[in-house]
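Here the complex is missing a single protein chain, while all its other protein chains stay put.
Every chain is named by a letter (A and B) in the order it is written, and numbering of its residues begins at 1.
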Amino acid sequence: MDILQLLISGVANGCIYGLLALGFVLIYKASEAVNFAQGDMLMLGAFLGISFINADQANLPFLLGITFAAVIMGAFGYLLDRFILRGIFGQPQFAMVILTISLGFLMRFVAGVIWGHSPVSLQTPFSGKMLALGSLSIAYVDIIIIISTIALTSILYFFFAHTRLGIAMQASSQNQMAAYYMGIPVKRVNGIVWALSGVVAALAGILFAAKGAIEPSVGLLFGIKAFAAAVIGGLGSLPGALAGGLLVGVIEPFAGRYLPLGLSQIAPYVVMLIVLIVRPGGIFSQVKQKKV
Amino acid sequence: MSLLKVDSLSIAFGGVKAVDNISFEVNEGEVFTIVGPNGAGKSTIFNLISRLYEPLSGRITFDDTDITKLPAHDIAKLGIARTFQNIELFDHSSVLQNLLIGRHSQRNTSWIQDLLFLPKVRRSEREHRLQVEKIIDFLELAPYRDKLIAGLPYGIRKVVEIARALAANPKLILLDEPASGLSVEETSEMAWWIEDMQKDLGLTILMVEHDMSLVNRVSDRVLAVAEGKFLAQGTAAEVQANPQVIEAYLGQESV
């Protein structure tokens, strides 16, 4: 039973990691850009949610607050791409890595200035409530997280596979010049993807803040774990991102319980390195051979 | 005398057989051209010979050595050099640097000696530079010697690709579509280079090419492939007159 509790809590955490990894992979799939500020976007979304929803802040209705936070982060992502990221259009991928790392630093600084550095939590209608299933005690928060993740992932999957915009995104991620020739407005498509990623990050952030406390530096470490998750799943694969996230989320509590103290925190990273060595493209690898 | 022997070579990508049971021999000192419609597997044959791909079956023999299982980086030392269809030069270096890298297979210094830059290294650097200058003279690249690749026109880059391959001191050079993207004058110049390489440098040349004027002008023998399979072999004129070849290029009605 103990194991089941750990599992469910781990799965819920894994969902958050998975959502964050999802946002990361969204951007990667669309423009092969890597957003090292993804974790910090989660952090900003969480703070926005807290500012809108918490009783001592704006005290808006729960769903309204979430919507506002998501919309603002979506706009933030779009504007980020439109005004800052466009500046390095035409530079190799490495430039994006540097740029997003630096933007992450800036986001953390601004968050610290606006919201301070003491940890805060999100007040939700279901905080602290538990569901009793036989001898199991499951937190409502965990259930909500898992359900929201399933819903969001399904929507995204449908979007990419069956809508014109989604297919356009796939095209522009494989060959930008060719996508241009085919009439796809590559730059605008990229902007929309960043907006989408911002929304996903915001939602993940709110779910995270519902379960734990956040402060500005939380984004970096969280983001790194999400990257590990995305890498385990394979960077070009949306279901892979989620699977990777779940794996990382589940490994953590079990490693904490069963491994010696020094090794439990690094377990997800060790797993990631093993996956990279054994299957360099990730579990759902999409890397094929280039014809020269 | 046979320099390169390809025996029943096959490779498949996914379910598609890109090269299906291809066999041919290239004699020393000749210019041997592979022709065929797009997607026929010509570049794939090159990639198999330079060992960038693993064959499904078959054998490749160079100079009486079986190279089918050799790692790609050992090929240059044996005497095979190649160019790439989509130029793969080192963009952020000068022409000179590119050619000097081409001399890698002729290296005789270890990294520790390099680190300390012993007199042996200096002597070796002078020697490399001397050999590379001969190639620069041969292909008339002197005006571009110190220019970065990133700023050079396409036609010059194609010549630099060939120069870099020559720097590896090969016996056999693989030219992957040397005339693609070149104007009529540049193609004509390319023909001169190829003839010079054959006659003055005594190289054997294996070429993939679409431009029939170039093929006719320089080739000793031609092999036609389509859909990875052998189609015809002979002189350029013979192959072009072959009805199956015409069908592969132009369709059945034109025969």
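Criterion: a residue touches a chain if its C-beta (ideal position, glycine included) is under 8 Å from a C-beta of that chain, and two chains touch if they have at least 3 such contacts.
The definition used in the following text is that contacts and distances are computed from a predicted model.
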| remark: Should one name the undisplayed chain from "Branched-chain amino acid ABC transporter permease", "Phosphoribosylformylglycinamidine synthase subunit PurQ", "Energy-coupling factor transport system ATP-binding protein" or "NADH-quinone oxidoreductase subunit K" using UniProt, the answer is "Branched-chain amino acid ABC transporter permease"
| request: Considering the entire complex, write down the shown chains that touch the omitted one. | output: A, B
| Chain not shown: contacting residue from A:Leu7, A:Leu60, A:Leu79 or A:Ile101 | A:Ile101
| request: Could you please point out the subunit A residues that touch the chain left off the display? | output: 28, 31-32, 34, 84, 87-95, 97-99, 101-106, 108-110, 112-113, 117, 173-177, 220, 224, 227-228, 231, 235-236, 262-263, 265-266, 269-270, 272-273, 276-277, 280-282, 286-292
| remark: Even though one chain is not shown, subunit B touches it at residues 50, 52, 71-77, 81-82, 84, 88-93, 96-97, 100-105, 107, 109, 111, 114-117, 121-122, 124-126, 128-130, 150-151, 164, 168
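In the analysis below, only the chains that are shown with their structure count from here on.
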| remark: Cα centroid separation, subunit A vs subunit B, in Å, comes to 47
